[in-house]
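Take this structure, written in structure tokens, and hold onto it; I'll ask about it next.
With one protein chain withheld, the remaining protein chains of the complex are depicted in position.
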């Protein structure tokens, strides 16, 4: 199965996931190829790779989403493997097929599996056949609003409109009653068209205040498919995951076995290979329903790695090279929590906050893992998803993991751009979060009630401000110099000089 | 057992171990007190603490070794607990007693246990009584050279002279035959006097090319003592540990059980409480002999934490507060390796390399833990042990851990001072090290044979040099500015300004 | 050198407060706020943060930077970043410091228009880094203009009472 040339892997992505996959390559002794847009020439993922090829200008459509540019980069550097990461082309069956046709080993599932699971309606049908419990829903995209209303009568409101070709909360609309169907359908399909280039939308029964629990599955090309525990992903803002945990605080061994069995059945239904995630809605009565399958490595895979002791990125590469799964029976140990650090401003509705990171201090010590795609001085471009990286903490149990998260957040500093760090510090003060008592709408409800207020300075902070003011020489000069040092304009002049 | 006041812990130490213990305190919600000498005012451990008290000028004898100054600091900040870390006063029974007499909770073993294990001869006697196998040796410090010669006749050469009151390789002398005894005794006792204030020296049989394997023990104040696996510490330079691993590559379950049993017996013989380490010499025939017991938390404790999933620093604090052990049956998982990063120049006989760290880039990602006591810009003083911190990697098995160590070392950069990083990169290229095939003298032998040669630049490095030369503007200007920024003199002027 | 007193205006939700900071190059800073006096010694950390030691042994550590969004400063500590509206604090205090031509001394110029209250530097003096060179009054605030490094006073280009424009040379120092 392995091609003659020495394995060299191109990551068709950027930021922290590119670095994550490069680290797995280095552990396996595989050479790495980075790709970059003009906005990312000086980004950490380029500096970390053995090879690097420019894709095009900043816009994703002309760089990270350009299949032609990616395949040309693979050809130029004689890459033998290509890994899509997550987002961008990660769940694009066409891209997977194009890679295979170009003689590359696609590190991920087969195009067929991506296709099957890519369409919400097709995947639900496969799940129905495989006996995996699914949320009552339309099996084909809605032709018009009346079709949705008909379904609503049968399954009962509220309903949820979802983009057939999408995921991650985009193109979703809640429908409380029949009168809302028309407007909701229009909005949902236009958003779906925007994000996924496919306006098809379908309706399904909405389960109120469910938890989002997903199961990690791994399949090799020798027919072995295993489940590697679940992840709790209910803390979401507008359907976007904010904090993920492993294990889920409400899943015991029996429920874990049932969830895992369903997840493996789901994967087997599409002969799934590589890493994937089967997402379920878990109701309070421990009934669960198939939501969707992500045919990619998830952002939150590290919490599974910390608890189950596996390297999922390396596993994907081994599988792509034709090797059987590298692990036998696995035992979970301890509890892990991940915070997604976005360059978004919690005080301005989480608006993106691009700019230059003037100082970056990462936490370290026991139980702390940093998967971060930026460095001090990095410019956060406006063109892409604003995730800077992830903080992952691990401890023998959930209370210790929460205490370590509080400690790690106290060591974390990102200046120059606004981030979601203050939101995590705030969440740790909320009893419901500490008790793990939340559902997928919990964070949106609490944010609407004003969970996140900008703090007022306390006496100690005022004292620091006064001391700083009294010695501007020290504080501001280093600040001014660093800012001048790191200012894009100054670096531009240097780059200009060096081009 | 817990005192009425809120627990507040003073660490009578500096650098990475102070930060390590502060992190455990923060996880337990305990306030922290740092102490510092004039050389350490701007050190990271001071900035990390809730309280900080100046001990005195730079020399250790007037600061970190000054019992009076330490107790005064505890009094000033109403500290309730005091943790000695390692080195400095960590195995000084007098200090432990002084703390207890001052109404402080000493986070460590009882003064009696420290005393018993502090003297090599007394401890060996206790071990003999407890049935713990010991290396044939003199039971009382040698009065004179002839007494050593007598022992040599009985036990057979070669012999090893050791300081009764010391450890860590200081005050040790090899005696090949009877004619060397007088000179060796003189040298050993003067060195012992210097390091431990006690010139007493004793002789023991030297076991050739043994491995140094030590067992972690933890005892609470309710009589429970457990062993938490072994650590392989054979890679040493002049008796100083350089790299430690858990588990030992040559210890299987049966040998582990025998070692653990002996270690617990050793601890029980002195009713040991808190964390301790029982060191053994392991011969190739799997016979092992008690070497000494370290009545402190060891530098290399993190490799045990990563494999056995415990927080030893936090456990010490819980025990000191009277709580029972917080863990039940433990299972080891995977393999961990630690490198001690010293500010020493491998090209100049590992001479200390004090100075200012102009840039510090730490590795991160899966399986990487940093316990580091310095930051970019930190000044490394000449006054103390030159250890900057430790890199700890962890993986499902030893080969993966070694691959991750190679990857982490490729991400590690410390500029401004020479360090032992190049030695670790070199060791990973040596087949014997990769196979775990070494003994306590292995590294000294290989270094003597020229293991560590300064590398010549390869074509890529020459290309980088040329590019750097052609654009001095970019490289050297930031370099010059950063050096000027971080120069002690410039910061001195700022500190002067702010005093 | 005598102690310097600086008055800062702190804008809190409950209105403005005066904060009086007295600093002497040798001793600690004293900060007075609504009657309460706190004495603080300040150390600059290599990465630009400040570490404060209070008399009761408490240690505070944080980064103080101009608030890009508004007036006042952004204080970043373990608890995260918070805006502290200290008005007219940093704005005046900045006197641009130009490295002298051979990169060792420095030329100190006024960044704001103001009036020279007092001149301490005398040509030929040896000064340590941070020594106060002169007192410049701008916007009703006393501002200490300090040397950033040790050196010898070259030219003292202004005298007491003289009004100065932005950019004018105040003092030059050679290494």
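Which chain is which? They are A, B and C, in the order written, and residues in each are numbered from 1.
The rule is short, and it goes like this: a residue touches a chain if its C-beta (ideal position, glycine included) is under 8 Å from a C-beta of that chain, and two chains touch if they have at least 3 such contacts.
Given the structure is predicted, the values throughout are model-derived calculations rather than measurements.
**Q** Among A:52, A:188, A:275 or A:440, which residue is in touch with the absent chain?
**A** A:52
**Q** Touching the hidden chain in the full complex, which residues of subunit A are there? Just list them.
**A** With respect to the unshown chain, the touching residues of subunit A are 33-34, 41-42, 46-54, 73, 76-77, 356, 375-379, 486, 489-499.
**Q** By the contact criterion defined above, which parts of subunit B meet the unshown chain? Give residue numbers in ascending order.
**A** Residues of subunit B in touch with the missing chain: 358-359, 361, 410-411, 413, 415, 421-422, 425, 454-457, 459-479, 482.
As a convention for this text, only the chains that are shown with their structure count from here on.
**Q** Measure off the straight-line distance from the CA centroid of subunit A to the CA centroid of subunit C, and report it in whole Å.
**A** About 46 Å separates the centre of subunit A from that of subunit C.
**Q** Between subunit A and subunit B, what is the gap in Å from one C-alpha centre to the other?
**A** Result: the chain centres lie 39 Å from each other.
**Q** Among all residues of subunit B, which ones touch two or more of the remaining chains?
**A** 48, 494, 497-498
**Q** Provide the list of subunit C residues touching at least two other chains, using ranges where the numbers run on.
**A** Within subunit C, the residues that touch at least two other chains are 23, 29, 42, 44, 47, 50, 130, 146, 148.
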